[in-house]
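Only one protein chain is missing; all other protein chains are in place.
Showing chain A:
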Amino acid sequence: MRFEVAASVAEAVRMLAAEPGTTRVLAGGTDVLVQLRSGLVEPDLVVDIKRIDGMREIRAEDGGFRIGAAVSGAELGEDAGVRALWPGVVEGMELIGSTQVQGRATLAGNLCNASPAADSVPAMVAADAVARVAGPAGERDVPVAQIPAGPGKTTLAKGEFIVSIFLPARPAGSADAYLRFIPRTEMDIAVCSAGVSLTIGGDGTCTAARVALGAVAPTVLLVPDAAAALIGSKLDDAALDALAAACSAAAKPIDDKRGTVAFRKKVAGVLARRAAVIAAERARG
């Protein structure tokens, strides 16, 4: 195994593209190192991207924020601007791992690890976040939802890696929230999860919403029916019940060591409902 530190995006792309064998990009390394140690992967090349200029920066852009691929969860959580605009994305990211892991783990890494249970991804999908991907053909912007292809697989091509995640601007009266279910209180992996982003108009009517579920399908699931249940409502019990039912219906989970199909379908709805209530409280300020 070779280990290289890239000084620029172009150099990283060149290294990753030139290696005929298995490659891994190292930002925080909180998934890559665990996989190396357990023998799950034996890459031929590991490229460290976190010393490239801009990788550890959060920049205001067009009313939103561009978050470098090596920004850690702890750094993200300390950014008052991001916290105010996208509290659900921040709380999803902050649920990952321990305090020590928070000093390293990144949004981009959580996304590229492509776990259906990734904690930051449902909130990013609900936020309609966009990943900027660098590769041999230059840079392209890809909606976050399109990056994971299935457990452990991404749609990134040979030589490509994510350089930043963009969280867009949003109107006043907007907020988001993320909830996961774990059998413990921390240091665990989501059995199922829900991210809800919504906007509430001046008269208390929900004018926009996106709802995403984690760990109930091979990739994070955007549920338009659930959003439709909220839009146009005042987030009354009937609307929230319809949201929960739409989430339970859309969930396509499996039985495994962490939970059953019946449990995940039901709890996905429960979490979405609870997350919508939290997001609404935040949106109303």
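The rule is short, and it goes like this: a residue touches a chain if its C-beta (ideal position, glycine included) is under 8 Å from a C-beta of that chain, and two chains touch if they have at least 3 such contacts; residues count from 1.
Just so we're on the same page, contacts and distances are computed from a predicted model.
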Undepicted complex member, UniProt protein name, chosen from "Nucleoside ABC transporter membrane protein", "Circularly permuted type 2 ATP-grasp protein", "RNA polymerase sigma factor" or "Xanthine dehydrogenase family protein molybdopterin-binding subunit": "Xanthine dehydrogenase family protein molybdopterin-binding subunit"
Options A:Thr22, A:Thr155 or A:Thr260, residue touching the unrepresented chain: A:Thr260
Candidates A:Leu33, A:Val101, A:Ile189 or A:Val277 - the one touching the absent chain: A:Ile189
Touching residues (missing chain, whole complex) on chain A: 38-39, 181, 183-189, 191, 245, 256-260, 262-263, 266-267, 270
